[in-house]
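Heads up: the structure comes next, in structure tokens.
What you see is the complex with one protein chain gone and the rest in place.
Entry: chain A
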Amino acid sequence: MKCVLVATEGAEVLFYWTDEAFAESLRLKFGRSENEGEELPALEDQLSTLLAPVIISSMTMLEKLSDTYTCFSTENGDYLYVLHLFGECLFVAINGDHTEDEGDLRQKLCVLKYLFEVHFGLVTVDGQLVRKELRPPDRERRVQVWEHFQSLLRTYGRLREREQCFAVEAVERLIHPQLCELCIEALERHVIQAVNSSPERAGEEALHAFLLVHSKLLAFYSSHSASSLRPADLLALILLVQDRYPSESTAEDDDPQETDSFSLPEEYFTPAPSPGEQSSGSTVWLDEGTPPTDAPQIAEDTLQMLVPHSPVASGPRRIFLDASVKESHCPMVPHTAYCLPLWPGINMVLLTKSPGSPLALVLCQLLDAFSLLEKKLKEGQEAGTTLRSHPLMGDLRQRMDKFVKNRGGQEIQSTWLEFKSKAFSRSEPGSSWELLQACGKVKRQLCAIYRLSFLTTAPGRGGPHLPQQLQDKVQSIMQEKLTDWKDFLLVKSRRNVTMVSYPHARAPRLVHFIYVDRTTGQMVAPSLSSSKRISSELGRGPLATFIRTKVWSLIRLARRYLQKGYATLLFREGDFCFSYFLWFENEMGYKLQIIEVPVLSDDSTCIGVLGGDYYRKLLRYYSKSHPAEAVKCHELLALHLSVIPTDVLVQQAGELARRLWETSRLPLL
């Protein structure tokens, strides 16, 4: 019984998603009350009818009390409602089957909002414009858009339930240094360089290329000129690929026995350095990872997910990612993503930058400045006089004048003139309310330009993109390079790192662990599979499933306590003992003193990467007190049998962390 709804202040549905059980309950509800023979109202209308009172009440509360609902729970927690207001849109998530807690639901909403941003970029800043994108007047198109996001939500739910990397929101790599090196070389030469030197590339510039085996990263190469890709963005891309080419349908694996020969510990602990790559300034990623866990509990979501996708989904897609443009950081820079399937389960992703990215930077900066201005106007009620003398205003005026001159455009010109007359006129300065209005109009115009430049002409809608032959060529080269490795990779991805790699003699009673480097956004964990066909050390079936639920609940608990500022946890529950550690260190591995981690309210955006990028903020916060050095953040979650004495547990955890640190450090040398 799950449902997600995005609505405007006026309770207009911008997006919804329900699972089959929820849809069925709606059908029952409305089927009963309607007359026989009469057609049931559309699902969106049913939802809007049901939830309108809550949405409107929530807006009324906000207006009258400057406070609004964040959560409802019914007796025994049967139903849980989480509400989150992003800008002018209210996001509502409902769960009626105890499978998700408040944190999960809020995270789902944050991820959905992030997916909107990835797809629509800065257009999401403006409520009216994003409405046009999310709820196109054309019914068919609307269905397409909604189906796309519904499918993404289902995929996200499935990945979060099954994959450790999505549970902790960090990228998991396939561990195979030699192969990784080979791939990086191929990506560099035969993909990035090949595309960028091609005369047919239509102004597109290839920036990043990477290989995914299921949801694990095999190799990643970035061109010289590219800025690094955020872990959150990489995760979002993996999500998009998994959505388009779900790995469930792939031939699972051939022979599980075979894997063991490849997952020997020494293989993991001696990753080969990749000498060629550092010189070119690219990021070299070693591989590693855990198997995706196709579970016995295949939800109906999954089955639906396997249904062929709408045409929107195929072909290159416009996405907006964080990047540095001309030395300055800019959120939501337009990119084009090409997902090139090599074999089922193995995909290559190519990211290109369109020539328009400088424009995105300018627009972004202008929008930022206007937002700041808006905030000041709302807060201080400063009249135009004081604002005019504000240094920010002078700068903004200059840049805006320049922008308007270069871009031309009737509407933006007149809007800007109107604003100037209100803000800078000496004779009759506008009131702050008038200024706010004018400010809003300018912002909308800027957003409209952004939309026109990057969305209306998106590659998915016939905008410029790499020609098909070029894509095909790149694809076949990579297929050729990897053809001998294909089967190995598919198996390897399931049994990436095994507990065998961590000799039990050293860590008796250790059941499982997850080690995360939050600076790079990568994780290492023994494979944890509940698949019927693949067994891990935990075996298959009930025990493995049980351990999985324990690990997942540990992740949940750790997240909740971190939200409340606790960086170290030790729990004993039943037969298990959970421990969680978060610490900071410098480049050399010297452990830095822990600081007060900010205490967040229950309704704050969640502790995660995809929706909120918590760890990046945390690192920035910590770095303030350590301006001189590069700060790294690590997490270790461990699951022990509860018979272990605390001191032994802590010692084991420390040793484990040290060993993992050594190995994760090697590729950077």
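Criterion: contacts are C-beta pairs under 8 Å (C-beta built on N, C-alpha and C of every residue); 3 or more make two chains touch, one makes a residue touch a chain; residues count from 1.
In this text, contacts and distances are computed from a predicted model.
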Query: According to its UniProt record, what is the protein name of the omitted chain, chosen from "Alpha-1,3-glucosyltransferase", "HPS4 biogenesis of lysosomal organelles complex 3 subunit 2", "Calcineurin-like EF-hand protein 2" or "Phospholipid-transporting ATPase"?
result: "HPS4 biogenesis of lysosomal organelles complex 3 subunit 2"
Omitted-chain contact residue, chosen from A:10, A:31, A:53 or A:508: A:53
Task: Specify the residue from the set A:370, A:561 or A:614 that touches the hidden chain.
output: A:561
- prompt: In the complete complex, which positions of chain A touch the hidden chain?
  reply: 50-51, 53-54, 56-57, 60-61, 64-65, 67-75, 78-79, 81, 94, 96, 557, 561, 564-574, 579, 581-585, 591-597, 599, 601-603, 636, 646-647, 650-651, 653-654, 657
